[in-house]
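Only a single protein chain was left out; the remaining protein chains are all shown in position.
Then we have subunit A:
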Amino acid sequence: MAGSALRRLMAEYKQLTLDPPEGIVAGPISEDNFFEWEALIAGPEGTCFEGGVFPARLVFPPDYPLSPPKMKFTCDMFHPNIFADGRVCISILHAPGDDPMGYELSAERWSPVQSVEKILLSVVSMLAEPNDESGANVDAAIMWRERRDEFNTIARRLVRKTLGLPT
């Protein structure tokens, strides 16, 4: 019998494979290490990220699900809630207790009840509706708030880039 973290990750993998939510594909990078996943997230329709497919990497801690995984986009992203290096900054990924932005309610933080699927769905909704209050990427937050057109142009360029199209 393997460790509980491993069993839970296997169960989640199975669940995600059997019943994948729309616009999300996720699974371990290699079957002999279930603690590193790759996820592909489709840009939500009706937003400036529409049509894009954004690859991300999830790294799970050994004590998952007691601690949250870390998520990082492996493509270029320009978004108020994504750091320049691709790390995603949403409250569901923060363990109660550490609050990088100092405003999150404990109710929306990580708990073992959350899952990979919920994280990815939150990320999709984050793409659709950036939270410009917490600026992981301040430039993007300001641009999103004040110069939406410019932001949309950059986002569409990123979408084309992820698809391998000429920008």
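We take it that a contact is a pair of C-beta atoms (placed from the backbone, for glycine too) under 8 Å apart; a residue touches a chain by one contact, two chains touch by 3 or more; residues count from 1.
By definition in this document, contacts and distances are computed from a predicted model.
The chain absent from the displayed complex carries the UniProt protein name "RING-type E3 ubiquitin transferase", chosen from "Armadillo repeat-containing protein 8", "ResB-like domain-containing protein", "RING-type E3 ubiquitin transferase" or "Glutamyl-tRNA(Gln) amidotransferase subunit B, mitochondrial". In the complete assembly, the contact with the undisplayed chain comes from A:Arg8, out of A:Arg8, A:Arg57, A:Arg87 or A:Lys161.
Listed for subunit A, the residues touching the missing chain in the whole complex are 1-8, 10-12, 15, 31-35, 62-63, 65-67, 95-97, 99, 105-107, 111-113.
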